[in-house]
Structure formats: C-alpha cells, structure tokens
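I'd like to ask you about the structure that follows.
One protein chain omitted, others in place.
This part shows chain A:
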Amino acid sequence: MNHMAIAALKTQRRNLVQSMFDEGVLDNQFNQLQDLQDSSNPNFVEEVIALFCNDAERIITELNRYLNDQNVDFSKLDSYVHQLKGSSSSIGAYRLKLACVNLRQASEERNKEECAGAFNSIRREYYVVRSKLQVLMQLERHIVNLENQQ
C-alpha cells in the first residue's frame, strides 16, 4: 500500500519537475541543487527554497516600493534585481531569472514603463515558481513521511 503510494507520489513528483523543466520554469541548476541534498543534509532543498522565497518576497516588496516612487532610484532598483537574479539562478528558476534580466535592462535604459512591465513579469514568474515549488515540497514531505512510516 505505502509502497504503491510512494511510487505514485514519486511519479507525480517526477512529472511535476519535468513539467517545470519543460516550461522553462526551472533549469538544470535545480537538479544540481537536488544533487546536493543527501543524508547528511536531508532538508537542503526545502531549506534553500524557503530561503529563496523569503528573500524573493522581500526583494519584490522593495522593488514595488521603488517603482512606485515618483523618481525611481534606478541604481537601488538594479542592486535589488541583481540579488534576486542571483538567488533565482542559484535555485535554477530560469524564467524568473530572465525576467530579472529584463528588468535590469529596462532599468539600465531608465525606462520606467518597461521596468514596470518587467517587474510585473517578475512577480508573475515568482508566484508561478513558488506555487509549483510549494507543491513539490508538499509531495516531498509526503514521500518522506511515507518512507519514514515504512
């Protein structure tokens, strides 16, 4: 029974990850991240994802604040986006990274409208990747639970 469930959950997890790869939400870096998780470090991926989400939400809030300013401080904006880009490339959130790149470009051009557009896509991409990662983490926890029960 459990065995079957675990197999099903693993299939589901694989499919989910695969779909994320296919959609370009994640890239190879995520695999490497997963590789880094081993018995000595069992919650590594989850931990990193949590870190990432906190970080990203903080940055997105900041970005939002800066973009709503009358006079946008592009250099500040840029440094925040750089951080977000770093984090997202670290966990392999590919499309989010691209969105960050777009925002950086727009901010280099001092184009507020494009910045706003890019920021929206960052937000969108972030929610997509977060929701999917959350689902993935739930699956993960289920699997771990079931495995522990066995």
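Details
The rule is short, and it goes like this: a residue touches a chain if its C-beta (ideal position, glycine included) is under 8 Å from a C-beta of that chain, and two chains touch if they have at least 3 such contacts; residues count from 1.
The criterion applied here is as follows: contacts and distances are computed from a predicted model.
The chain absent from the displayed complex carries the UniProt protein name "histidine kinase", chosen from "Origin recognition complex subunit 3", "Zgc:85777", "SAC3 family protein C isoform X2" or "histidine kinase". Among the residues A:D22, A:D38 or A:E113, only A:D38 touches the chain that is left out of the figure.
Contact with the undisplayed chain is limited, among A:N2, A:T61 or A:S79, to A:S79.
Chain A residues in contact with the hidden partner, per the touch definition given at the top, are 28-29, 32-33, 35-38, 40-41, 44, 47-48, 51-52, 54-55, 79, 82-83, 85-87, 89-92.
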